[in-house]
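The complex is shown incomplete by one protein chain, all other protein chains being positioned as in the whole.
Each chain carries a letter (A and B) given by its place in the written order, and its residues are counted from 1.
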Amino acid sequence: MVSKEEIERVAKLMRIEIDDHVVHVDRVQKMIEYFDILDKAGIETQELIVQEQKIENLREDKFIPYEDKLIDKLKNYKGTYIKAPKMV
Amino acid sequence: MSLAISAIKYVNEIKNGNLTAEEFISKTFERIKKIDDNLHAYLSLNDNAIEQARQIDKRIKAKENVGVCLGMPISIKDNICVKETKTTCGSKVLENFVAPYDATVITKLKAEDAIIIGKTNLDEFAMGLTTEFSAYGPSKNPWNAEYVPGGSSGGSAVSVSAQECIASLGSDTGGSVRNPASFCSIVGFKPTYGLVSRFGLISYSNSIEQIGPMTRTVEDNAFLLNIISGLDPNDNTTIDNKNVDYLSNIDAGVEGKKIGIISEMTKGIDKDVSSATNDAVSQFEKLGAKIDEISLEMVEYSVASYYTITATEAGSNLARYDNLRYGFDFDLEGYEFNSYITKARKNFGPEVTRRMILGGFVPSAGHAGKYFLKALKVKNKLTTEINEVFKKVDLLIAPTVPILPFKLGEKVDDPVALFLVDINTVTANLTGKPSISVPFQITNGLPIGIQILGKPMEDKLVLQAAHALEKTTNLPEVPI
Partner (left out) sequence: MTKIGLEIHCQLTKLESKLFCPCKADYRGFEPNTNICPICVGLPGSLPRLNQKALEKAALISLALKCNIPGKISFFRKNYFYPDLPKNYQITQFDAYGPTSMGNNGIINIEGKEIRIRRIQLEEDPGRLIYEGSSEKTQITLVDYNRAGTPLVEIVTEPDFESPKQVRVFLNILVDLLENLGVSDPVLEGAIRADGNVSIKGGNKVEIKNVSSFHDLEKAVHFEITRQQSLADRNIPIELETRQWDDRRKITVSARSKEEEQDYRYFLEGDIPWVILDPKYVQNLQKEMPESISSKKDRYIKQYQIPMQVAEVLSSDKYYSDLFEQSYNDKNAKEIANIITTDLMGFVDTKEKRVQSKLSSRHLSELAAAIISNKITRNSAKTALQEIVQTGKSLSEIISELDLGQVFDESAILGVIDEVINEEVNAVNEIKEKPETVNFLVGKVMKKTKGKADPSITLQLLKSKLGI
């Protein structure tokens, strides 16, 4: 059973505010409880199966300037920077 | 002139001069105008579509080289970037995001002169099974507007099923193409992982999702797959399919093929779905295939594994939505960094909010061993298991969804019940296998689809089997 405090701590880490505590906390707890089923899966030693690629497949080291003036299409400050809130 | 024609038929009609692109696009817009206020398949429409159609007609008349789509209207799920078009992912957080580039699949479609007619509704950031989690309101099932169309590519499924376009592209992370295809009685295909480029698909769970065609016929699906598949330098996870033609020999049939029916996906399901599945099995037997029951033990844990892995990846993939570089209007005056982005992210809907919390929890330092790492092991074991099974059979089948479509509002409050709607579809995503849903039956006015899975890169065989099954059906037209 995961505690409310734990859920609040994680939410903060994810920059998620849960003011409607009961509803979200309750449902998240239910979801996490469901995941307990993983304990029964009998998977002690499982090889990691991964996708692989050859080094020849990788991108050539070449400078190609991006064709558009991308900053114009983003939220920009004086046409050049991205503005961020005050860093404390 | 019927809007219900297939892509293949459309192409023929255009080539024969019986139809112009402009006519078809105009009629499509009329249809959308008539029914979409109710069905809500579309979030936005392409105002230039008719003009684009005119241009294509001109080029056809002048006998210039025109792409194979010849101006057919295709709808696109709104989590795929179309240049200079709003791409919202069904979220308030991307309310004003205009994509500055085309996804690779869009580039390919445009190169073949398809017309992107509009962006379709989805559960927010593709997290959901019914479109009820869209920030812009749910879509409705054209077979019965009180019922969900499935999700997350619900809008796409509705647009194809209700003849508001020829075909659509959706995305499938845990069943999001196949599930709504099944609920709306259309064909929905999730190709082998890596067959179709994800460049321009706004990530939800990048290690398992794929873009997939949603069409009215299996042939149409192969037709579209030919266009959108292939190695892409913009996506390192794409694989070389050696330019195989998915449409040729599509009627090869299933004579002599060994097909396994996944027992874990047929037990404890809705009785109508069960009976439809049995019918499908008989049809395959009549077509000359050999059917055997097989077992995939890990299916029981697949949903928990799926939601753990996807929550982790989603938690990371959605971290970029802090509203600093793009997003929606929200002045940062008076805020400091953490409080601003927390406030901005309050615009995530409730389901995404919950997944973000889950996604912070299951891979976190104190819990990763119990949840995330175990989920990965289940994924690996399931993959090993299914690979073993595929040494004995060529294809696997199961019903796409264990239940019939349900009413809007019915499951939206029960998270685990909602999870379990996915139980038949997540296996294909977790193991990277190609899987298609073929419309098979209408029971009490509600559609049931049958799912066919294949070995990796054997998408052609899956399409052939799907086509064979499709030919045995004679389904009514959508009642709208």
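Assume a residue touches a chain if its C-beta (ideal position, glycine included) is under 8 Å from a C-beta of that chain, and two chains touch if they have at least 3 such contacts.
This is a predicted model, so every value here is computed, not measured.
Displayed chains that the missing chain touches over the full complex: A, B (touch as defined at the top).
Residue B:C81 is the one among B:A7, B:C81, B:L129 or B:V352 that touches the chain missing from this view.
For the options B:Y101, B:F348 or B:F419, the residue in contact with the chain missing from this view is B:Y101.
In the complete assembly, the contact with the undisplayed chain comes from B:F199, out of B:Y136, B:F199 or B:F348. Residues of chain A in contact with the chain left out of this view: 13, 15, 48, 50-56, 58-66, 69-71, 74, 76-77, 80-87.
The chain not displayed touches chain B at residues 80-81, 87, 89, 94, 97, 99-101, 103, 198-203, 206-207, 233-237, 312-313, 315-316, 319-320, 322, 324-326, 337-338, 341, 360, 363-365, 368, 372.
Please note the rule applied: only the chains that are shown with their structure count from here on.
For this pair, chain A with chain B, the centres built from the Cα atoms lie 22 Å apart. The touching residues of chain B, when paired with chain A in their complex, are 98, 100, 194, 233, 236-237, 298, 300-301, 304-305, 307-308, 315, 319, 322, 324-327, 332, 335-343, 345-346, 348, 350, 353-354, 356-362, 364, 370-371, 374-378, 380-381, 383-384, 415-416, 419. Within the complex, the chain A residues that touch chain B are 2, 6-7, 10-11, 13-18, 23-24, 27-28, 30-32, 34-35, 37-41, 43, 46-49, 51, 53, 57-59, 68, 70, 73-75, 82-88.
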